[in-house]
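All protein chains but one are shown in place.
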Amino acid sequence: MALTKEQIAQRIARELKNGYYVNLGIGIPTLVANYIPEGVEVVLQSENGMLGIGPFPLKGEADPDLINAGKQTVTVLPGGSFFDSSASFGMIRGGHVDLTVLGAFEVTDKGDIASWKIPGKMVKGMGGAMDLVASAKNIIVAMQHTSKDGQSKLLKECTLPLTGVARVKKIVSDLAVIEVTDDGFRLLERAPGVTVEDIQEATEGRLLIEGDIPEMQF
Amino acid sequence: MALTKEQIAQRIARELKNGYYVNLGIGIPTLVANYIPEGVEVVLQSENGMLGIGPFPLKGEADPDLINAGKQTVTVLPGGSFFDSSASFGMIRGGHVDLTVLGAFEVTDKGDIASWKIPGKMVKGMGGAMDLVASAKNIIVAMQHTSKDGQSKLLKECTLPLTGVARVKKIVSDLAVIEVTDDGFRLLERAPGVTVEDIQEATEGRLLIEGDIPEMQF
Amino acid sequence: MNKVVKDAIEAIVGIEDGMTLMVGGFGLSGIPENSITALVNSGVKDLTCISNNAGVDDFGLGLLLQKRQIKKMISSYVGENAEFERQLLAGELEVDLIPQGTLAERCRAGGAGIPAFYVPAGYGTEVAEGKEIRIFDGKPHLLEHALIADFAIVKAWKGDTHGNLIYRNTANNFNQSMATAGKITIAEVEELVPAGTLDPNQIHTPGIYIQRIFQGTDYEKRIERITER
Partner (left out) sequence: MNKVVKDAIEAIVGIEDGMTLMVGGFGLSGIPENSITALVNSGVKDLTCISNNAGVDDFGLGLLLQKRQIKKMISSYVGENAEFERQLLAGELEVDLIPQGTLAERCRAGGAGIPAFYVPAGYGTEVAEGKEIRIFDGKPHLLEHALIADFAIVKAWKGDTHGNLIYRNTANNFNQSMATAGKITIAEVEELVPAGTLDPNQIHTPGIYIQRIFQGTDYEKRIERITER
C-alpha cells in the first residue's frame, strides 16, 4: 500500500532530531508538525518571519497579524520570535535552519528539484522555494513517486523548470524513502506492502538497491 | 582673529536645517550640538547605534549602556531609537543621514580627505570615518587651516593616507568657510579680522576668490 | 521632526503615473490598506509595484489591478488573484518574479547603500539567466542588485510622530526592509503616539526612514486563509 499524505508526513517526522530548527513547506510538509515524536523538541520556522510556530488558533482566535508562509492563521509558542523578511531569509541563507521539508513535482538522481512552475499553466511564482532549496543545510522532499498517469517523478533529468540544482538530500514518497547520493537514488525503505520491484519500476532515475530494504512501520 | 574651536562649531551649526538627521564626529564636530539655532530641529545620529542623542547625563546618571561614537556617556531624547551597528551603517551608507560633520588633518581642492592615519605615529584605525566619508550626502569638515608650524592643510594633494576621495563639500576652518567646487576651493566667508590675503597665504590648494568675501558674524 | 500627515490622501501626494512603489505586506497581512484605497481613488496609473504578493481580487493590490493601475509587478508569489492571471495572460501586465529572500534582501540593500551582493538562490534556474555567476567557497552564487522605489508604503502597528515604527507579529514581513528603500517612505499605523512614548530599544524602523506618517482608519485586516483547530 502506498503511503497516504499523512503517512508521508509521519515518516518524515521521524527524521526530526531534538533541538532542530525546521522549516516546513506548504502541503504535506505542513502536516509533519502533527507527528513530531515524543521527547523531540523542535522549533518551526516560517519564512515570512517567525520562529516557534504553534498549532492553529482556537475557534474565533485567528489573528490576521499571525500567519505562516502558507498564509494560514497560526499561533506562537513560548520562546518564539517575530522578525522581518530579510532577517528571516538571512537565517535560511546562513544555514541556521537545520532541516527544510518541501514538496516537489520532480526530483533527479543528482538532487535537482523542480517544484514551482509548469509551463502552460499559470505561473504563480517561486515564493521562498528557491531560497530554501539553495541554502538549506538538509532538504527532505515530500512527494508522490509517480504522476496520476503513472509517469515517474524521480528522474534522470527534470522536465520542468528547476527550483535548484543538486540540493535534495532525501525523498520520502508514497512508495519509498530514498537518499540522494553521488551515485544516484539509494533506496532506504519501502512503504508497507510495496516491493523493491514496484519502486524500481516507478523510478526513472538511477536507483541503487543494496542489501535488504526494510519496510516502513507505522 | 582666527576662530576658536567653539566658534568653528558655532559657524557649522548655522548649516543645520530644520528636519536634518546629522552625524557629528569626534572633537570640534561634537561641539556643534551646543549651537543648534533656535527653531531648528535636528536629530543627531551616532554610528554605534542610536538616533536622538541628548545632552550629557546629569552628575551620577551616566549609563554604561548609553554612549556615543566617541565613547562619551550621553542621553537619549524623546523619539530616539537604538539599533545594531549593521543597521546604523546601513542608515549612513544608504544616504539617510542628511549631514555629516567631521574633523580632518588635510583636505584637497578636489574634496579628498585625510583624517585617520599619520605614518610613523601609532595607527589607531579609521573607525567609522571611511564609511561616513564614502556615503554621506553632505560632508562639512571642521579643521584648522594650517598646522602648528604654519603649513597649509588645504592642499592640492594630501600628504597623509586618504580617508576618502572627492567627498568633502564644505570646510569650516579657523580662518574661513570654503566650498569645494569642481574648480577647487571657493572662498565663501572670512573669520572676523582675517583678510582674503591671509587665507590665500594659508591655502596651498587652488582657491577661488570671487567678488567681496563677507566676514563671519558672531 | 513631526512627520504626521492628515490621512492617506495627503500621504500619497506626489505619487505620479509611471512611478515605482514598494508596498509592504505578505499575503494580506500587514498591507497598507488606507494608502492602497487612496491610490485607487487617485487614479494614478502605469505603476510598477514591488510587493511580495499581488493581493486577492477584491483586496490589497488586487484593487489596483482591478482598475488597471499597475503596469508591472515585481513579486515572489502572485497566485491568489484571478484578475492578475487574466491581465498577465492577456499581456496587459508585466511580471518579474524574484525569489522571496532575494527580494527582501534587495530591498534591504537598497536602503543600506549596498548596490549589489551575491546569493545562492536561483543558481541553475531561469532566475540565473543573464546574471553574473561567481563561485564562493566552492558554491555558485548570483549577483543581485539593490532595489529602491520612488515611494515605499508600509503599514505598522504603532508609530510615533517622528516616524518610529513597531510592527506586530508576522505583519512585519516586508515592511521593515521596504521602509528603508523608498526615496520617500509613507507609513500608516494602527496607533499613532507622540514621540517619546515608544521604548527606544523596541523600534523596528527608526524614524529616519519615514517621511510621512498617519493614523489609519477602518482596518479590515482580512484573513486570507482562516485555519482553526
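Miscellaneous remarks
First chain written, first letter: the chains are A, B and C, and each begins at residue 1.
In this section, a residue touches a chain if its C-beta (ideal position, glycine included) is under 8 Å from a C-beta of that chain, and two chains touch if they have at least 3 such contacts.
What you see is a predicted model, and the numbers here were worked out from it, not measured in a lab.
The chain that is not displayed touches the following shown chains in the complete assembly: A, B, C. Across the entire complex, the residue among A:G39, A:P78 or A:G150 in touch with the chain not shown is A:P78.
Among A:G94, A:P192 or A:P214, the one in contact with the hidden chain is A:G94.
By the touch criterion stated above, the residues of chain C touching the omitted chain are 105, 109, 112-120, 134, 136-137, 139, 141, 145, 166-169, 200-202.
Within the entire complex, the positions of chain A that touch the omitted partner chain are 19, 21, 41, 43, 45, 50-52, 76-83, 87, 89-97, 135. Seen across the whole complex, the unshown chain contacts chain B at 46-50, 55-68, 70-74, 76, 82-86, 88-90, 92-93, 112, 122-131, 133-135, 161-166.
Assume only the chains that are shown with their structure count from here on.
Averaging C-alpha coordinates per chain and comparing to chain C, the farthest chain turns out to be B.
Put simply, the chain nearest the middle, going by average C-alpha positions, is C.
When C-beta pairs in contact are tallied for every pair of chains, the largest tally goes to A-C. One simple way to say how far apart two chains are is to compare their mean CA positions; for chain B and chain C this gives 36 Å. The geometric centre of chain A is 29 Å away from that of chain C, both derived from CA atoms.
Of all residues in chain A, none touches 2 or more other chains. Of all residues in chain C, those that touch two or more other chains are 108.
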